[in-house]
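The complex appears here minus one protein chain, its other protein chains still in place.
The block that comes next holds subunit A.
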Amino acid sequence: MTSLIGRNLLAGAEPDPAGDAGHRDHPPRMGFFTDTSVCIGCKACEVACKEWNAVPEDGLELTGMSYDNTQGLSADTWRHVAFIEQRKPVGNAEAGERGDLRWLMASDVCKHCTHAACLDVCPTGALFRTEFGTVVVQEDVCNGCGYCVPACPYGVIDQRKEDGRVWKCTLCYDRIGAGQEPACAKACPTDSIQYGPLDELRERAAARVETLHEIGVDDARLYGDDPDDGVGGDGAFFLLLDEPEVYGLPPDPVVTTRDLPAMWRHAGVAAAALLGGLAAVFAAHGRTGGRR
């Protein structure tokens, strides 16, 4: 563990978040690489996640949003498969008679940020950094204050209304601790969801993008893989075939606590101004009986 003194732990690259959180001799940082170019939209990940983690049912609706009736990540949906229909071909693939329709599918999940806003703002310490560098809620500590909910730049963590507490993906903390891969990755039939040491996944992802560019899929790009981005890189990152916002992801997320020192400074000045201003007002008016 390197010293924490004099380092900016609120933003920027941070090579060893688990070590900085106090874990000694910890395993390598683990994560997901979700390669959406091979996702077939089967939703096995959604089902496996719900089954393994005993996540309750959260409404059965038909939305009309292509095949997406899940709608998004929530307290009761920790993997969400997005479906996007576009009039664009994928690379050089032949279009059918119906024209250039392409179908983008992507399985979204908690990003397990290097700089996790949810964890930073949690007032109870319920959210913590595991030895794998992931971010997990302790359900026996969370008191449902809800601060993490608007803090997350991706809109992942949310409150389960009937329960009061907040819930999100744990990267199957129980499974990975026992040397198993998370349920969603295990269930994924095309290996669109890949689990492993983050360093290894980043290498594999870079090679994959290169391959796709070579065969003419110019749209392929990585999302969340850069340790210098606004959240210090994601523990769960993606290969996308279009802009992030098409998939409902923020194009350039920044952890809110990056600006927190400046916020405290401004609040301090405002508080001092309030105190000083009123002292001046009372001084100007003097003791009772003074000018009206």
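Here is the rule we go by: contacts are C-beta pairs under 8 Å (C-beta built on N, C-alpha and C of every residue); 3 or more make two chains touch, one makes a residue touch a chain; residues count from 1.
In the analysis below, contacts and distances are computed from a predicted model.
The listed options are "Xanthine dehydrogenase subunit D", "Spore gernimation protein", "Polysulfide reductase" or "ATP synthase subunit a", and the UniProt record of the chain not shown names that protein "Polysulfide reductase". Of the candidate positions A:A126, A:L171 or A:L240, contact with the hidden chain is made by A:A126. When the omitted chain is restored, the residue from A:G12, A:G146 or A:P227 that touches it is A:G146.
By the touch rule set out above, subunit A reaches the unshown chain at residues 10, 35, 37-38, 63, 65, 68, 71-72, 82, 84, 89-94, 117, 120-126, 141-147, 149-159, 163-166, 181, 185-186, 189-196, 208, 211-212, 215-219, 243, 245-253, 256-257, 259-260, 262-264, 266-275, 277-279, 281-282, 284-292.
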